[in-house]
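Take this structure, written in structure tokens, and hold onto it; I'll ask about it next.
Omission of a single protein chain aside, the complex is shown with its protein chains in their original locations.
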Amino acid sequence: MDYSQFLAMKQEIGVLVVFLLVFLYDTFMPRKGQAVLPLVATVLFACFTAFCFVTPWPDSIDAFAGMYASSTVIVAIKNILNVGVLIVLIQSIKWANSETTAIRRGEFYELLLVTLFGMYLMISARHFLLFVIGLETASLPLAAMVAFDKHRHESREAAIKYILTAIFSSAIFMMGLSFVYGLTGSLYFTNIAMAIAAGGTVSSLLVLALAFVISGIGFKLSLVPFHLWTADVYQGAPTSVTSYLSVISKGAAAFAFMVILTQVFGAVYSQAWEWMLYALIILTITVGNLFAIRQKNLKRFLAFSSVSQAGYIMLGIMADNAVGAAALMFYILVYIFSNLAAFGVVQAVENASGKVDMDSYKGLYKTNPRLSFAMMLAMFSLAGIPPFAGFFSKFFIFTSAISQGSIAIYVLVLIALINTIVSLYYYLLVVKAMFISDDDCVIPTFRSAGSERLGLWITVAGIVGLGIVSCFYNYLLDITSII
Amino acid sequence: MFSNILIYFVVIPVVMLGALALCRGMKAIRAVAVTGSLALLGLSIWVLCDYLEMRAAGNNAPMLFTGSWSWFAPLNINLAVGVDGISIAMLILSSVILLTGSFASWKINPLPKEFFLWLVLLSTGVFGFFISIDLFTMFMFYEVALIPMYLLIGVWGSGNKNYSAMKLTLMLMGGSAFLMLGLIGIYYHSAPEGTPLTWNILEIAQNSSIDMGWQYFLFPMTFVGFGVLGAMFPFHTWSPDGHASAPTAVSMLHAGVLMKLGGYGCFRVAIYLMPEAAAELAWIFLILTGISVVYGAFSACVQTDLKYINAYSSVSHCGLVLFAILMLNTTAMTGAVMQMLSHGLMTALFFALIGMIYGRTHTRDITKMGGLMQIMPYLAVCYVIAGMASLGLPGLSGFVAEMTIFVGSFEHADMFHRVFTIVACCSIVITAVYILRVVGKLLFGPVYDEHHRTLTDAEWWERTSTIALIVCVAAIGCFPNFFVDLIKFTFSPDIFAVLGMK
Amino acid sequence: MSITLPLLILVIPLFMFLLLGLAGNKMSPRLSGILGCLGMGTTMVLAYIVSFTYFFSGNPDFVDAEAHTRLQWVVFNVDWLSFTDSLVIRLGFLLDPIAALLLVVITTISFMVHLYSMGYMRDHHGVWEKGFQRFYAFLSLFSFSMLGLVVATNIFQMYIFWELVGASSYLLIGFYYPKPSAVLAAKKAFIVTRFADLGFLIGILALSYYTGTFNFMDLTSSQLVSGAYHVNLETAENIKNIFATSAAPTFMGASVLTWALVLIFMGGMGKSAMMPLHIWLPDAMEGPTPVSALIHAATMVVAGVYLVARLFPLYLMEEASLEIITVVGAITAFYAAMVACTQIDIKRVLAFSTISQIAFMMVSLGVARPEFHHGIGYMASMFHLFTHAMFKALLFLCAGALIHAIGSNDYTDMHGLRKHMPVTHITFLIGCLAIAGIIPFAGFFSKDEILTATMGHSTFWYIWMSAVAGLTAFYMFRLYYLIFWWKEHKVREGHHAPHDQPWTMTLPLVILAAISCVAGFVPMGNLVTWNGHEMFPEGASFITNLKALDWTVASISLAVAIIAIILATVMYRKENPLPAKMKQALPALWDWCYHRFYWDELYMFITKSIIFQRVCKPIAWFDRHIIDGTMDGFALVTNKLSYAIRGFQSGNTQTYVWWYLIGVLALGGITILCLL
């Protein structure tokens, strides 16, 4: 065996190294040094992120007999996720050092890094075995993270719901895989794709298998109707975990979803999964929005908002071309920044006052103008208001979807667009609570921690800059169009 | 990039935003607002002069001062700017109203800084929209202009402001949802086989190769999309509530400028790019806008809230703009632009005055006021002038615009157009009814509330604001040919021919 | 002729308006009054110079001496607003007989009113009326607009100034704005005329659409080819062709031209208070009396007549439209005269008298035909316009003097004033004689010409109009007697006896009375004819009118007038029960007349109960509840839906899995079904 193949897995190995270092630090550092563990982990991860950016990005490599692949696009999406994780880490420093968490803070970082490793595998996998391993590595530790506040009932309940549904979904997913295997005789993406393409007509079993596979990944992406765990888990989990779950996990799954649908099942696009996805997108966006309207708890609210955002992300897959891929990646990037800004504010407020319900945000602008401002930008960006990045990502995702060209897609985009109005409504509700409400704010003026502020500054800069500065999107389109 | 003068229409507001963010104290804020808007006004006049000079020198390009800088190159999105007479007219209108709006909100309270920040952000969108000739940037600026409305109404508004602000924002965004779909559709269907796709309006118009089947789909999308902002029946209901709740300067800018985005967009995108579909489908929208014109006027007759009256009047007048655009001939379209200018100025004047009156009497209900002419003669006289402009008194702007529209509309000899033209003409009578009703109840007659006797007349900043607007209204009314010449070039037959219009 | 003088005629009033309007409240009332009078005086002098130059200088620009024809002369004409290449609104100055005549009339009356107002607009203690400067500013604005109207070179310029006079009329009627009735009257006047203007506007649009021009000279050229104005033959031919071909299509049985002309006449009906659009004029008396004299008696209200006269050659092309004018005019004349017999408010009587007299002019135009005495009806109409302006202004100013002295509008508060106010008495009497048509006062001649023209056209209308003339004499003398005779006026304790007013007020009376005495001798037939052709090519002098009288008509009308006056004398000279008996004898008729045939009530019903209650309110309701309700409905439905589906998220993990399963199976199942 050629061990140099491991060099293709620079990112994965990097994450493992960071994981090991954090683990060792956690295990062997005496109590006194533990306090800086979050900082150390964050700095280590920052170094790793920087390393990933500066090392040459490979054009296209296969490793382990084609089970693993890496390319510019894959490195790019991993880097995007890295940036997201870095922000999550920065934002969680204060929480990790808080009284109840301090004793277990190391575990948070270790579990998080492991799930990240799993996501990398999901992204890079070109064989379903590796993919399943990645998927499970990415989801199982998350259950532990969700249950992190083990003394809080919500956290426990969320973990139970998460783990049970996750196992169920992975069983269904693997059942689907077994059908695929039975039909095609291989678990390699390329082989399956060739077998399907050679098969000509689409068998019912393949469709069923496809539905099973879609549901498995749809679960991670929280597509309706596989999303029902989302709200409860987002609400119950510690906010840092929620923010991680909502952006990184979702981003990775979305990319992996695209890879599987286009590379494995690309041949049956128009026969099978186009329409499945069509229905899922409509359901996801609409149901997510309808639920979000009524939410009073901000974390739950953001959960439903992220459900509907997932629907928009799927539009990029509908396009089934390079423009779509670029739009999807860009959307993930922007979504990471927007959502993390929102969660950053929620977290800062929660850390300072313990409040997460929207009613306590009333009049926040009077007490904490900067936080409210950041929150507002996040909401505008999520709603797709220019000149913030969310507008660009939405516009590009719609443009890319329409590039597919059928009338049906126009209808789909129209439905999505009408849904943006509903989503604008509930995003504005938050803005209204903070800016317009005349009530006196129950949250006193406070000064958020430096780490929180740093995180917010980064995300706000991203919200403002990512769209207007065109190089990000241009670069993404550049690299996706190569494949 | 910065050698193009048009860019500064966006740069100046952005600089203003920065300056406002750093400002401390009311004086500094006012200084920034007034200096900035004066600079914008100066700039637009400069552009106007240059434009006229270039046209006089025989420059026959459809757009002048064009510039295009690649932005999202893979998607062919450029930051493309260019202006013709219509855009320049709109730019001047916007800067005048921004300036007067700044004066009108001299004592805005609370949070003056935030107020001006949003106001300037809004105007960034407006200016950006008018200078853009790239569909993407146009749309972007369009939305930039819409969203600050929410906070401006929500925070500084009055009455049922939450509801109104939300309704306004959602309805306008609803319009822009259709619009976005239309624009993306145009992008994909406008380039002939083998040429790169483009967002550039001029190129699309020159290619003129949008398939007819697609036009049938895209024209209504874009027209309705912009039409919502142009208060087209039945999508106008955001307007009464929105205007009623908005603070003075916001009403001014919104009715004065923002609603013009609708009309301008309908022309610049829907009709300019898809003239064939426009010709085919105009009748549907003519019916709708025809209804708008009369319906708005009739509704205005029974309102008792000053702002509602004016909002419905705006529905009527803006309906006339769209109505005229749909007539698809030079004269009517010229009239439409004149009407945009005219309505923009006079309705801004109206809203400024209503705001000033409301600031004193704390009511906008005409049944609870009366005889203000005796108490605040200056404001009352201005109100009468605004009213006269609105009902189309010669010498003020409304007359010129309406007559141009009617003459243009009458060029269609078929029964359908005739009937609707005459219906639209009827609005001048109804307008007179509701304007005089207000004037009679509000300004004339005995003083209704004795407490009002202690109220004061206009302050100097209020005078500045109103006088500037009145001068503009009168200028258009007295020297219309200057503006017509400015506008007309765009509609001149050879340009129409280039664009494939009849 | 140089451009300066005509231009100044327009510019001075406009300047005075701006000056007094903007800086008025900075100056003293006296100063502003003097400035106003000076301005108007100068304008008057200029207008006289211009008119007299036009009529009498013999300048070849103005008159073709050989053909004995007056010419139309465009002094200047500048582009103001171009719609298309050919349809351009120009602002210009057209000098022709009727314009020149009206210049004289307007400036004269206006100056008189300016002067008169100096006295009228202050109370007995010499305190100036509040808003005195404003009053003068508006007067100047009105004068400017009216002058602009009469010198218009094209129909759209006319429309512009037409609107402006409407607005100044609005402002002046509503001058006493704290008074609700004044505000209502002003509003009514504006809206009614606005409604009429809608017709005018549509008429203009139709006309200009087919002919491609607004220009009076072009529009009228085709009929004037055979006449004497110098017209462009090519244009004339062109216009003629247009009407024969492209404008020939008919709509509801009438040609485009007929429609256009009738609609334009509708504008005239509004301004000139023809039935059924007359209802605003009596109410307009709420304005200060000088304003009534200027606007609602002498000048603005005759704009409709002027409009028809201006387009007379066009109307000739469609005789049906002239018939309509005749009928409308005749009915209005009779109606107004009937109503005038019963009114108590002296200004109302005069207002209805005005309506009636304007209707005379309309009838005169309606019956004018070139083949009958060179279109004598046209000349008579203009002649009557001129004389009527003088004596009606006189009557109104007298009424103003009375009202100023008594403090009331009703003759019941006056009675027997002849000794207290001799000057007013005499001048009023002159006015009455003039309007009654007693030789040699002005009204006699003009009315006689009208009756002659009517007789030439139709005997029926002749008899009808003669009857109206009789009624005129009757109600004027009824008024005269009731004011100056009837029972003796008793001066109440502590009150001064009413007396004549200061010279600023009496001087205009005297001047106008003098004019009323002699105006009838102006040889109008040589000055104003429909095609500029002089009626008396052999030359005219002050006795021409006398010589040219058709004595049959004249003697009949004189007889009718005298009988009517005698009747009035019998009934009203001294206090007696005769009028009361008359009233009891014909209660219904009296009632209808007194209530002006319930026109106002009808209009009130239509506007308030139908348009306001049945149109506006439902529309507003519809908008708020149906349209807006739909929009709110979307939001509501979304919200309800959001609630309805919340059970979906029950919190139970097993339900979640259920949905998951259903989702997967549905996804697969439906796709499989579709593929099958």
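Letters A, B and C mark the chains as written, and numbering starts fresh at 1 in each.
Throughout what follows, a residue touches a chain if its C-beta (ideal position, glycine included) is under 8 Å from a C-beta of that chain, and two chains touch if they have at least 3 such contacts.
By definition in this document, contacts and distances are computed from a predicted model.
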{"item": "Per UniProt record, name of the chain withheld from view [\"Peptide ABC transporter substrate-binding protein\", \"NADH-quinone oxidoreductase subunit K\", \"Multiple sugar transport system permease protein\" or \"Multisubunit sodium/proton antiporter, MrpC subunit\"]", "value": "\"NADH-quinone oxidoreductase subunit K\""}
{"item": "Shown chains touched by the chain that is not drawn here", "value": "A, C"}
{"item": "Selected residue (touches chain absent from view) among A:Arg104, A:Arg156 or A:Arg370", "value": "A:Arg156"}
{"item": "Contact partner of the left-out chain, one of A:Thr55, A:Thr100 or A:Ser178", "value": "A:Ser178"}
{"item": "Listed residues A:Gln11, A:Thr42 or A:Gln235, member touching the removed chain", "value": "A:Gln235"}
{"item": "Of C:Ile426, C:Leu589, C:Ile611 or C:Leu661, the residue in touch with the unshown chain", "value": "C:Leu661"}
{"item": "Residues from chain A at the interface with the omitted partner, ascending", "value": "128-129, 132-133, 136, 140, 143-144, 147, 150-151, 153-154, 156-161, 163-164, 166-168, 170-172, 174-175, 177-179, 181-182, 185-187, 231-232, 235-236, 294, 300"}
{"item": "Absent chain, residues of chain C that touch it", "value": "646, 649-654, 657-658, 661"}
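Convention: only the chains that are shown with their structure count from here on.
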{"item": "Whole-Å separation of chain centres (CA-atom averages), chain B against chain C", "value": "37"}
{"item": "Distance between the centres, which are taken as Cα means, of chain B and chain A, whole angstrom", "value": "42"}
{"item": "For chain A, residues contacting two or more additional chains", "value": "425"}
{"item": "Contacts with 2+ other chains: residues of chain B", "value": "170"}
{"item": "Chain A-touching residues of chain C, taken from the complex the two chains share", "value": "635, 638-639, 641-643, 645-646, 648-649, 651, 653, 655-657, 659-665, 667-668, 670-672, 674-676"}
{"item": "Complex contact set, residues of chain A against chain C", "value": "160-161, 164-165, 168-169, 172, 202, 204, 207-208, 210-212, 214-215, 219, 224-226, 228-229, 231-232, 271-272, 275-276, 279-280, 287, 290-291, 293-294, 422, 425"}
{"item": "Footprint of chain B on chain A - complex, ascending", "value": "323, 326, 380, 385-387, 391, 395-396, 398-399, 402-403, 405, 410, 413-414, 417-418, 420-421, 424-425, 428, 431-432, 435-436, 470, 473-474, 477-478, 481"}
